[in-house]
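Only one protein chain is missing; all other protein chains are in place.
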Amino acid sequence: MDRIADFLFEVGMLKRTPRTGWQFLAGAEQESVADHSFRVAVIAMVLSRLEDGGIDADRALRMALVHDLPEARTGDLNYMNQKYVRADEEAAAADLTRGLPFADELDSLMAEYRAEETAESIVAHDADQLELLLQLVENRDAGVPGTESWVPFVLKRLRTENGRRLARRILDSNSTRWWFDQDSDWWVRGGKG
Amino acid sequence: MDRIADFLFEVGMLKRTPRTGWQFLAGAEQESVADHSFRVAVIAMVLSRLEDGGIDADRALRMALVHDLPEARTGDLNYMNQKYVRADEEAAAADLTRGLPFADELDSLMAEYRAEETAESIVAHDADQLELLLQLVENRDAGVPGTESWVPFVLKRLRTENGRRLARRILDSNSTRWWFDQDSDWWVRGGKG
Amino acid sequence: MDRIADFLFEVGMLKRTPRTGWQFLAGAEQESVADHSFRVAVIAMVLSRLEDGGIDADRALRMALVHDLPEARTGDLNYMNQKYVRADEEAAAADLTRGLPFADELDSLMAEYRAEETAESIVAHDADQLELLLQLVENRDAGVPGTESWVPFVLKRLRTENGRRLARRILDSNSTRWWFDQDSDWWVRGGKG
Amino acid sequence: MDRIADFLFEVGMLKRTPRTGWQFLAGAEQESVADHSFRVAVIAMVLSRLEDGGIDADRALRMALVHDLPEARTGDLNYMNQKYVRADEEAAAADLTRGLPFADELDSLMAEYRAEETAESIVAHDADQLELLLQLVENRDAGVPGTESWVPFVLKRLRTENGRRLARRILDSNSTRWWFDQDSDWWVRGGKG
Amino acid sequence: MDRIADFLFEVGMLKRTPRTGWQFLAGAEQESVADHSFRVAVIAMVLSRLEDGGIDADRALRMALVHDLPEARTGDLNYMNQKYVRADEEAAAADLTRGLPFADELDSLMAEYRAEETAESIVAHDADQLELLLQLVENRDAGVPGTESWVPFVLKRLRTENGRRLARRILDSNSTRWWFDQDSDWWVRGGKG
Partner (left out) sequence: MDRIADFLFEVGMLKRTPRTGWQFLAGAEQESVADHSFRVAVIAMVLSRLEDGGIDADRALRMALVHDLPEARTGDLNYMNQKYVRADEEAAAADLTRGLPFADELDSLMAEYRAEETAESIVAHDADQLELLLQLVENRDAGVPGTESWVPFVLKRLRTENGRRLARRILDSNSTRWWFDQDSDWWVRGGKG
């Protein structure tokens, strides 16, 4: 029990850790690693529903949820940082989970995510990229210039067909627009730009 | 696909929705509903590992992840607000998921959470309360006065034995303290206060 | 005296309560309910000076000043929230003022505002809408996209002729521009866009 | 109409102008001049209700509402600043209202406030000091050290008997505490410390 | 030693003092006087390297570093404020350094900066203006409207030929753009717009 409480306090560091990539997009909205991880997990749940068969949706979700836990110890490193900085995520993950009754499961989820070989880990990686894309489009639609130069990098990293289709749809949206459908008395966000 | 993108933009509202309960604790750290939901999901994963048998851990996790999605439409209502305000969470949930290929699954998860009858939903509710308790203790340890008057309300709402044991351990921690174990060259957060 | 101090502490909640409508306009400036109420009161003072005769300008001002006090107990609900949430503003107002020596006066002001039937309450409502319009234009001029879709809703709600004329003038302004008149050695904000 | 819109945009500067006194109290909550002015106006309304007879309550309220308008042009100067900086509030007030149809009224309100001779202006000054005291106590109760050294300065500046009585009551409060009265099913903020 | 510690605490006020000029540019990034002073010092180091001979580069750097120290006592006054407010920077500087073993040196640096007569002080003033220009361009490239109306004022105040050349180059940049040179595996910020 003692180690579990400590672990959960440490998970809370992700609420206080800003995603550092946005430092490069002047005027962009700030977010925490926890903010990001939350939507990555929701996307993983959605994406794995779209894959037909053969995929363990719950494993993809758990992987998405924990994929950034090592950042509680390494910090969040943006692409520029990563050119100069080498993080030992494996050691960070091991120290984070050491002594937990379910340490093996967490370590195995994070290792599988890093390896990016299984179908589940590929879905979790796509969820990670799609979350970034949603946030880029939200910043684009808030009038932040320069987001378009990041988009090709995101698209190139997507590996599932559904992820690529969803990405195209996200890019075509106007995320700030809300439709109020008078007939159904119902609001919808987004819609074709 | 169109509806999925719209849904994911709307999920992003939770990054911009502050948890309003902290308005009552002057000096407390601010957090978003997404920040909160992220750690609730991690706790649900942990708690359901501790329950022996009979519980669908993955269902508890999915429920914890989505439990606050209706707040994208209702906003976050603190305890004072709830005395004067009646939110139709069911309608909000229905409009949020309308037209999604997996709307039924999401609606069923949110309904089960609201009913708080199944073992999985009880674990998800305990995860929700434990997340609040962790944040209260983090604020207490940051020198914010007044947190102690909230604790009994949280403890009273916990329903699993593991949740209660974990709560006691969290209260006994000093969340700002880090131990550096020289022998193992390893840092631990928390530890007895 | 005891109740008065308590009441004034509670009024302070409005400094900590963000106006939630701006969550929908990505990139928009944040403001508190107190920030908003301050300018609403100034506008009410101005607008009632423009109405000729028959209007109790001081009553309109007092009404504008207190019109959002119930939000100290209900929270601020944006248009989306209001579709799913029903707030009992009357009960909130009653509990807020209970026991105050001037409770009757405050209750009567808030009730008259909610009823929106007297000339004074109509001016106060127009002041509330014009404050929103000023902030929309300030955000528009700060490069925040999407403000224009809100404008028709504001215009439609205005009920006085002076309010409508002032609204048109506000929309025609460039709120970020300052004129420095060399002759008079004097700065003016705004001016035709 | 043109000048009115410009004037109202300029009033909006007070939402973006931080009260600079709090820079000296590390850890204190930030607030805008508009936040402050809002509660000053509410206090003036309350205080003038307590004075028996002879006082024009509405004039005191209007004076409280506009008392910091010149800061839209001079900025907010804390006590340290005022030792080195001389602000021509009169000129700022004159330029702010120049050309408005009700410029004379506004100028006269601000001049009367500065002179601090009439009963109404004394009530408005006390409201200004009591607002500062409420905020000091809120910071004190949030665990911010050092607030007590400011209190004597505030008390010394109070000039009405009701203002002094209210100040003592505010100092005796615990602003973070809420009472829930089970019988009346009603929450009260504050109460004896 | 006692006075030195006090002095360094007071220097820390500049971290908490916002640059007030940005209140006029809605949507602009906030910065502290310390943030600004840091880059002014770097620019002074750079600019004095470009001047050939005759200039004491280290004196220019020290002058740039301390040029805003009096603002720890006067606050930061924007151009609008300065029309109505007269700050006695000399008295503020004297009180700030009083009793320090190197008070004379600091006073002399600040006095020379204010006089703006020596080559070194002219370089320090240009560094101050160029820092403002860089920040204006960063805001311009972040989509903040209205920056262009400030640029002529900055350019007019530049006095060195190198300062003017650098200013033109800064205006021609796109500060949000990064070049990744594939051959050298190297990132560069800016580059022609």
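Every chain is named by a letter (A, B, C, D and E) in the order it is written, and numbering of its residues begins at 1.
Heads up, the rule we're going with is that a contact is a pair of C-beta atoms (placed from the backbone, for glycine too) under 8 Å apart; a residue touches a chain by one contact, two chains touch by 3 or more.
These numbers were taken from a predicted model, which means no experiment stands behind them.
For the chain that does not appear, the touching partners among the shown chains are A, B, D, E. Set against the missing chain, the residues E:V66, E:M80, E:V144 or E:L158 yield one that touches it, E:V66.
From the set B:D2, B:D56, B:E105 or B:D141, the residue in touch with the chain omitted from the display is B:D141, counting the whole complex. Residue positions on subunit D in contact with the hidden chain: 24-27, 80, 83, 143-146, 149, in rising order. Residues 13, 16-18, 20, 23, 70, 73-75, 77-78, 80-81, 83-89, 91-92, 95 of subunit A touch the missing chain (whole complex, contact as defined above). Considering the complete assembly, subunit B touches the hidden chain via residues 27, 29, 138-139, 141-144, 175-178, 187.
The rule is short, and it goes like this: only the chains that are shown with their structure count from here on.
Taking the definition of touch as given, a chain qualifies here only if it contacts subunit B and subunit C alike; those chains are A, D.
Residue numbering shows that subunit D and subunit E use the same positions for more than half of their mutual interface.
For subunit B, the chain with the farthest CA centroid is E. One simple way to say how far apart two chains are is to compare their mean CA positions; for subunit B and subunit E this gives 46 Å. Spacing of subunit A relative to subunit C, judged by their CA centroids, is 39 angstrom. Look at where the CA atoms of subunit C average out and do the same for subunit D: the two points lie 19 Å apart.
Multi-chain contact residues, meaning those touching two or more other chains, occur in subunit B at positions 16, 80, 83, 95. The chain pairs satisfying the stated touch condition come to A-B, A-C, A-E, B-C, B-D, C-D, C-E, D-E.
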